[in-house]
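A short worksheet on the structure shown next.
Removed: one protein chain of the complex. Kept in place: all other protein chains.
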């Protein structure tokens, strides 16, 4: 039988998708194609009852013919049940009814704080990043966050301290979420191009590795001492139906824009009738 | 020439209409047919640029075929430019952009406070009235209020002290509007079935009498010492175009429900080619 | 476990839906005055003999008066209860208030809105501009005061109000509970977002694409139960389906002047065998007539004067 082939960008989206539970109300934020693709994967595979809230249009459960490279586009309204008002989405989160949001950062610290504002901080940034959108408040109140970065390997993404905290993780120098009076649960999972992480006791921990990645490499690319699960595993390979959604919904391949070109050369394969992946064996 | 005949309910609505200035945003509150009719009179005669906000539907500038006996009815949407949301109307007032509102009361005191909550007050009312709707806040922030009552003659409407203050006049026992931190201008005018009033220095004053009413009768029907303008005049008679609007818009005569049946017997006439009213001569 | 609100089929019977309401609950009533009040749900509350309810809402009419008359109510926190200049005071409400049988916690439309907003925004309180100096403030020891940290102004602060359940009548819904309403929305949207539970009756259950096409105002994730209840707002209006039944409102106002009158009305219309019995008692001819408002202005005026 022909082996099924897939690339890291596809697998990455699928790993993100698996952090969603069925029945959740989930939001991806704008400018986040991997998280966006992941939500369609979840909705069409294991989480049919989730409510998918588009990241800038706030359309509910649309069925786009393709995902455009911008988040506020009518392509993302097609087939939507309804379009929330701006304020309805944020109020939903503020009162604790938004179950999950995806957040990324040019810098992410071990508590899951993220910096999307400025490398080098403000008022004098070395690199002025785009900014946090609604993350500063949403991260405080959403029930659980899934973080992601596609730039772990750079060594600059996972840092001991963010130069600026845009979105809240489990604690900052000013205190824990509880001490800060914040109701949301904080980061529950993180996916990078190297592996999958969780946050036991509010601190980042490596749970799963992509099969072409060595543990030493992950530790070296991480700017702090990284906790590693005792039962470290390989990321479970994509299922055919998950891959099919990635490919059918992201026809323009906008997810790839998040990756360094070299990462996109990472190809994997598994035989179509096997549950296990040959490359992980 | 045939003299023009009209009744007190018609004239009353017209007197109310004249308190509206062109270009104002005006709201009548629900259950207030005389004020409602008055607004259409103003809009179609001297105040074509006013924005007429319907009292319970919050429709803007509708052109109803008739006025129904209830304020929240689709009859009051016909031809409306737009229907404000509930919150938009109240926020408009709270930020000081609603120019005028009409308010009535089973009791009205010399400062223009009104009671539409309970005769005898609460918790043990002698008569539990309907309640104030939004008046408690609106009276605080609307730029100017027009008050009205059709029950002045009863002797129970104009009282020295309201048993309960639902809507704010110029001052209460707790202080002036300014001392209470309220931004609106308070009552600027009042119309009763006996005459027309203003509020110089925040206290009710009789300005005009309907021609079939004696000053002594007004003073006797008023539960406090009533100020009277030195140049007390007769209420200017209706113009033909004003009467025409009353009759064409209020085809069911819902305005009459506000009057004691005996008042409705008050009929007036003027010759069609005279500006002055024979009955006031 | 998935929350009930996320289930793909939230269709319920009227009885099962009202079983979600408990004695003592704070109940928000949708619609206003003579317009789109949740009367089928109100009648079912009476049938199931709910007690000690706290009613909250803006300006209302027969919904509150009927529940008070039926003895279901402990406290009324509405901005108005009555039948406007036309049919006057609400007889049952008035009597219960004058006899001290209910707590009258009269509110103001805007104060209530700010309390609902606090709940909707996940905030413990909201400031309000007015209320100071009025008797309404004195009725609410739960209100407080707040000083603006920027201007030093003192404002009334009102606590968040999240009703235990909101009852709303709409035009159509799909089985998941996406609801189509037409304006005026009154406080329906705010109730839907602020309340802990939301029960919706609709004139008609419809396919999802039809409801989406008509315009979803209350998205399904806010809805706990959806019930098909044709004419479920009667005797209030539910345009464009039907005008309000002024003659029926007058019948209620006449009956509600005495406890016996209320009992007779309830026996005749409410406590029988559900909504089918109610609609039978009102009569087909009357109900068909109310749908004729759009035939002509003259017909509409005739209905409005009935």
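Note that the chains are named A, B and C in the order they appear, and that numbering of residues resets to 1 at the start of each chain.
The rule is short, and it goes like this: contacts are C-beta pairs under 8 Å (C-beta built on N, C-alpha and C of every residue); 3 or more make two chains touch, one makes a residue touch a chain.
Predicted, not measured: the structure shown is a model, and the values here were computed from it.
When the missing chain is restored to the complex, the residue among A:10, A:144 or A:167 that touches it is A:167. Within the set C:10, C:129 or C:193, the residue that contacts the chain not displayed is C:129.
For the chain left out of this panel, the touching residue among A:8, A:25 or A:83 is A:83. Although one chain is not shown, part of chain A still touches it, namely residues 30-33, 56-59, 65-66, 68-75, 77, 83, 85-87, 90, 93-94, 115, 117-118, 121-141, 164-168, 172, 174-175, 177, 180-183, 251-252, 254, 257-258.
Against the chain not displayed here, chain B makes contact via residues 22-25, 49-51, 60, 80-82, 84, 88, 91-92, 94-97, 141, 183.
As for the chain not pictured, it touches chain C at residues 121-125, 127, 129, 142, 144-146, 148-151, 153, 155, 157, 159.
The working rule: only the chains that are shown with their structure count from here on.
If chain C is left out, touch-linked groups of the remaining chains read A | B. Rounded to whole angstrom, the centroid-to-centroid distance between chain B and chain C, based on C-alpha atoms, equals 29 Å.
For this pair, chain A with chain C, the centres built from the Cα atoms lie 42 Å apart. Counting partner chains per residue, chain A has no residue touching two or more of them.
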